[in-house]
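What you see is the complex with one protein chain gone and the rest in place.
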Amino acid sequence: MTSQQIKILAVMVTLAAIAIIIPNTSSFVILLVTRALAFSILVMSLDILLGFTGLPSLGQAAYLGVGAYMTAILATRYQFGLGYDFWLVILFGMMIGAALAAVFGLLAIRATGVYFLMITLALGQCVWGLAYRWNSLTNGDNGINLGVRPRFGIDLANEVTFFYLVFGFFVLSLLAMYVLVRSPFGRSLTGIRERELRMRILGYNTWLHKYIAFVIAGAFGGLSGVLWAHTAGIVSPENVVLTTSVDALLMDVLGGAGTLVGGAVGAFIVIGLREYLSTLVPWWQYVLGGVYVLTILYLPTGLMGIPERIRQHRAGLTTGIERRKLTSTPS
Amino acid sequence: MTYGFRRSLGAVLGGSLVFAMNTVSVARAEELRIGFLAPTTGIFAAVGKDMVDGFQMYLDDHKNKLGGADVKFIVEDTVGKPDTAVTKARKLILEDKVQMMIGGLLASTGYALAPVSTSEKTVYISPVAAADDLTQRELSKYPYFIRTGWSSSQPSHPLGQWACDQGYKKIAAIGADYAFGYEVIGGFQRAFEACGGKIIQKIWPPIGTKDFGPYIPTIKQDADAIFTLMVGPMSLQFPKQLAAAGNKKPVLGGGTSYDEFVLPSMGDEVIGHVSALMYSAALDTPKNAVFVKEYRTKFGKVPSYYSEVNYTTAQMIDEVIKNDSGKFPGAEPFIKQLAALKIDAVRGPVSIDEMRNPVQNIYIKKVEKKKMFDYDKDELWNVVIKTYPNVNQFGQFNKDEFLKTPVYSRDYPPCKFCE
Partner (left out) sequence: MDARFWLIQVFNGVSYGALLFLVGSGLSLIFGVMRIVNLSHGSYFLLGGYVALSVIWTTGSWVLSLPIAALAIAMIGLLMERIFLRPLGFDPLRQVLLTVGFAFLFQQAALDIWTGNNFDINPPNVLTQSVAVGGIYLPLYRVFMIAAALIIGTILWLAMEKTRMGAAVRATVDDAQMARGVGIDTSRISMFVFGLGAFLAALGGVIGGAFLGIYPGLDFEILPIAFAVVIIGGMGSLGGAAIGALLVGLADNFGKALFPEVSYFTLYAPMALILAIKPTGLFGRE
């Protein structure tokens, strides 16, 4: 089997394992895994930008935010989205995420590298500022309590049922993004990441490609927001604060930018460490910080890049701290 | 039977016997598992510490037993964020199997945790989180929720009356821009305007503001007095900056603006400031004198109301469990019994009204520099200058009419006299 096929098999086995094992663990673990799955969709959307297009965005939390707030406002103020119209909310969530990205993209896509980082930071802060102070809409610091989960034939208040729903969305998102990055469009994104100038010379409208990728990432961000709102049951400015965007970025780098599942791996590890380890030992932050630093220094391709590096090491190709790009080469 | 089989059988039997004995013995020494949620890190860390210390001191005084049951006291950090609080609460209930959760600091945390108590059918006691509606208009949503501390607007109602009695006619209000701020100022406004006063301005700096430079100059010059509601680090900075800006007007405030958790760090700029709360460390009763001295010796600082309400909560749980012979009676009976309690707490007599909020004394206190309780240094104390007994959450107002009006918010009561 090719390495690609091995990877796909490994992913499928892991997914199956999650689907089977998790519902039989404690409620708390189910809760954590559900949260990790919902957030993973955001991190994977960031991976499309960072890992495949070479755009480091420090403001992805904004799309989770608009999706989440929209869900919360519709649910509490208009009683919308708590029945079969939940599926409409999913659609709207993706649309509002895409719409926001469409607007922000006009401002951001001209920039590259660290400038792109800065401008997405600024845009993310705008969203945070509004969430924090526009009290009449967002309830400001108090946040919005959703209260109940939707029921449409199945009752999502049941933790296991809800887990399966989020898991389903996770798998679908992963699949959709996988198809996207392997498509000609996706490959041209990778080309832009590697050598934008060359792509332009070859006649590609690189701005448009990047813009579309940005909008798609925004759509998935919005989706993760809708799911997040129902997972946590509460939406607050904390969801769009700078550290949330930073979290997503770090999770992607930790797991391995450019591998899609790397984003999910990173999300699981960080959320697991943060929520679980934090209740066991007080020095878990050092573990997290240390893992970040070591990964960035010695594992630029993240955890998912380890098999590749082992292979290369065997072939005698690595020395000391790698002076390589953060993203792995596509296979 | 073979020798090996007999051995394994013996092991199994022996093991089962030990196991059975353990389960029996566990049932005899009943354990009370209490989950405590407070911000032990972040900008409210000092407050969180007082909350935990207050409860812990009662446990230490009573050999870690409440009502005869051994207590497993698990503290989780909310970092002051409702999101985190909800996750930790679920962990406490689902993993640690606590029979009750206590705590929450901010109104936002209270509003976030109350639904969890309903969905998980677990007792939630709030000594601190004072959001009004949890025991008013939203009461029916939270059958497992009960308060042992106060409601945000409870002390403001008598204070409003007191302000009229002092002859103030126009007051400018400035408070933290969130539910707690709205409710404390709202209660004051309702009471003050009911006896002829006028609130002429309401300013809302965001919670966590440290630079009041933009706000202080906008305070109306023709106000007779200023009413402030500050929490956390805001309480420390605001009076300093107000004094530095040359303020000469009298200052009134919500209890958290001058509570003992921040008072020792304050300077002479707050002497003469008046506030209202159901507790003051300067309460001159024998019970409080003992409490303050013990707390100070143990933790190196004067207790704040955060310490007292948690200490008293432990006391109340002690009483209830004692009546149940050291066993947790189940969530609903526990709530009923706690609500029927009348105790003599450190802060005075406390009982619970039919909407599960305390009825108690409200003390009007003024900051003075003096010696108290045989301490030989002049220090800042919230000296009690007037006591309003038996104040419930509706104060001097009729409960049904009160509930017909909306909950205090940024725009309610409306600022009729705002210029």
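By letter and in written order, the chains are A and B; residue numbering begins at 1 in each of them.
The criterion applied here is as follows: a residue touches a chain if its C-beta (ideal position, glycine included) is under 8 Å from a C-beta of that chain, and two chains touch if they have at least 3 such contacts.
None of these values were measured; they are calculated from a predicted model.
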Contacting the left-out chain in the complete assembly, out of A:V181, A:L288 or A:M304: A:L288
Candidate in contact with the missing chain, chosen from A:S26, A:N205, A:T243 or A:Q312: A:T243
Selected residue (touches chain absent from view) among B:P217, B:P286, B:G300 or B:P414: B:P217
Option from B:Y111, B:Y124, B:W204 or B:Y279 whose C-beta touches the chain left out: B:W204
Contact partner of the left-out chain, one of A:A16, A:L88 or A:L107: A:L107
Positions on chain B contacted by the hidden chain, ascending: 40-43, 45-46, 48-49, 177, 204-206, 210-211, 213-215, 217-218, 232-233, 236-237, 240-241, 244-246, 265, 267
Contact footprint on chain A, counting only the chain that is left out: 56, 106-108, 110-111, 113-115, 117-119, 121-123, 125-126, 128-130, 132-136, 241-243, 246, 249-250, 253, 283, 285-286, 288-290, 292-293, 296-297, 300, 321, 323, 325-326
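Keep this in mind: only the chains that are shown with their structure count from here on.
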Rounded Å distance between chain A and chain B, as computed from the means of their C-alpha atoms: 38
For the chain A and chain B complex, residues of the former touching the latter: 26-28, 31, 35, 132-133, 135, 140-143, 145, 147, 157, 232-234, 236, 238-239, 275, 278-279
Residue ranges of chain B touching chain A (in the complex, touch as defined): 76-77, 81-83, 86-88, 90-91, 94-95, 107-108, 111-112, 115, 119, 177-179, 206-207, 410
